[in-house]
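Of the protein chains in this complex, all but one are displayed in their positions.
Let's look at chain A:
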Amino acid sequence: MLVFTTLIKYILMKILVCISNVPDTTTKITFTNDNTQFNTAGVQFIVNPYDEIALSRAIELCEGGKGTVTVINVGEVATEPTIRKALAIGADDAVRVNAAPRDAYFTAYQIAEYAKANDFDAILCGRESIDYNGSQVAAMIGEFLDIPSISIIKKLDFDGTTATIEREIEGGKEVVSVTGKFVASCAEGTAEAKIPNMRGIMSARTKPLTVLEAVAIEELGKVTKFETPAPRGAVKLIPAESAEDLISLLHSEAKVI
């Protein structure tokens, strides 16, 4: 019996998915305190859409008892509804590292430290977070753990040992094969984002959510100020009947063609 359970444990894959708590995509972005802080008043927070894609793929890969999916978030207690959403989508358990995610370096270090202590076969992230738009965390985790990282992937097949990955490159794609542990950051195409069903929402309430304290690491930089784009001038309307005028305007006035 003991041999049997050990064997089962051995062939089950363990995937860690990193999720970020970000403002909903329809949010109008404003700042407070002399443009030094993002104004969270009235803002709805969601699971970062790319992380949702990563999570959905992880769940697909583990379907049918092939493995388990753990989600990890570096955030303060306010991010727990977002973590529960990830559990409702289908993650088996969750970890929250109790700290404000200072920057990608800090966040990646926390996740790498957790992953070091818990043996995961693969770590998946979204291609970038839609707030700070760093696409840094995945590759930084890879570097901290000294394992391969593949950024901006569009397809992932993984049997627990070998992964076949399609990565986006300018004007095409690259197919990469990795044997052993790896980190990947997922873009559209990797999976269709799953929508939680009622059973998922109910069971999410009782799934394990472990809270860990952060590990100290030096600060290398920080955001000191935000700016909003300069407003554009008024639109110059061209009547549809003389649409051809656009070409001469783009040539002699805007000078872009």
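Heads up, the rule we're going with is that contacts are C-beta pairs under 8 Å (C-beta built on N, C-alpha and C of every residue); 3 or more make two chains touch, one makes a residue touch a chain; residues count from 1.
Keep in mind that, in the parts below, contacts and distances are computed from a predicted model.
For the chain that is left out, the UniProt protein name among "Electron transfer flavoprotein subunit alpha/FixB family protein", "Aliphatic sulfonates import ATP-binding protein SsuB", "Na+/H+ antiporter subunit C" or "ABC-2 type transport system permease protein" is "Electron transfer flavoprotein subunit alpha/FixB family protein".
Across A:Gln44, A:Thr206 or A:Thr228, the single residue that touches the chain missing here is A:Thr228. Within the whole complex, the absent chain has one touching residue among A:Asn21, A:Ser56, A:Thr70 or A:Ser135, and that is A:Ser135. In the full complex, chain A makes contact with the omitted chain through residues 23, 25-26, 28-29, 31, 49-50, 104-105, 108, 128, 130-140, 142-144, 146, 148-152, 154, 164, 167-180, 182, 185, 187-189, 218-229, 232-233, 235-240, 243-251, 254, 256-257.
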